[in-house]
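Every protein chain of the complex appears in place save one, which is left out.
Right after this comes chain A.
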Amino acid sequence: MNQSVFRLTLPILFGYLPLGMAFGVLFTTQLDYPWWAAPVMGILIYAGAGQILAVSLLAAQAGLLEVFIAMFVLNARHLFYGLSLLGQFHGAGWRKAYLIFGLTDETYSLLTSRARSADRHHEQAVDFRITLFNQCYWVMGCALGALLGANVAFDSTGIEFALVALFIVLTIEQYKALGDAFPVIAGAAAAALAILVLPQAHQLIGAIVVVSVVLLVQYLNLRRTPDAEGAGHG
């Protein structure tokens, strides 16, 4: 079983090792904390974009309330992953808590796309191993990158742009999956407004509030005119 799980998760290994290393290098070159805190974050937090955002929040000594809101909103898409797995995880017993904890984008895509037999318990055991293997790859990447960043001397000025590049890539992927530019424009406009009128410490939260209100208004508008559902709204 382990061999087939390894084969199944191999693409995740190739994705998680370099991304985890990017986080590890960022962590040790941008911050003054011990290198092993990077893999510890990989074990306890286990979120790709979340941990990379965490580096810049740590560097800014952000307040813990802001940290909670920023991490929650960044990972809010996970709220909607769980909805589609309620049935699949039902009755998984002690494994269920870890299956839920380890529900990253990549694990979600594997768990929802692989072929499943009728043996529910066996399949949940496989799901568990997939989740565990994926997290191992991620933690290894975090540790390798942190050691690399701590021991290899190089000028890392500007390496924090990886965060911006990651968010740009994720925006493009979201847009392609959705086929609708409205939320992208709304998000960028809310951010621009927050940058213009708010001090830096409150920009993220301010923009999140604005864009949530915009999406709520859009929802109410769509409800009032049900014919417009699916049509362009910009």
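A few notes on this one:
By our rule, a contact is a pair of C-beta atoms (placed from the backbone, for glycine too) under 8 Å apart; a residue touches a chain by one contact, two chains touch by 3 or more; residues count from 1.
Rule of thumb we're sticking to: contacts and distances are computed from a predicted model.
Set against the options "Putative oxidoreductase", "Peptide/nickel transport system substrate-binding protein", "Cytochrome aa3 subunit 2" or "Branched-chain amino acid transporter", the UniProt name belonging to the omitted chain is "Branched-chain amino acid transporter". On the side of chain A, the interface with the absent chain consists of residues 15, 18-19, 22, 32-33, 37, 40-41, 44-47, 50-51, 53-54, 56-58, 61, 64, 67-69, 71-83, 86, 89, 96, 100-101, 103, 155-175, 178, 180, 182-188, 190-192, 194-195, 200, 203-204, 207-208, 211-212, 214-215, 218-219, 222-223, using the contact rule stated above.
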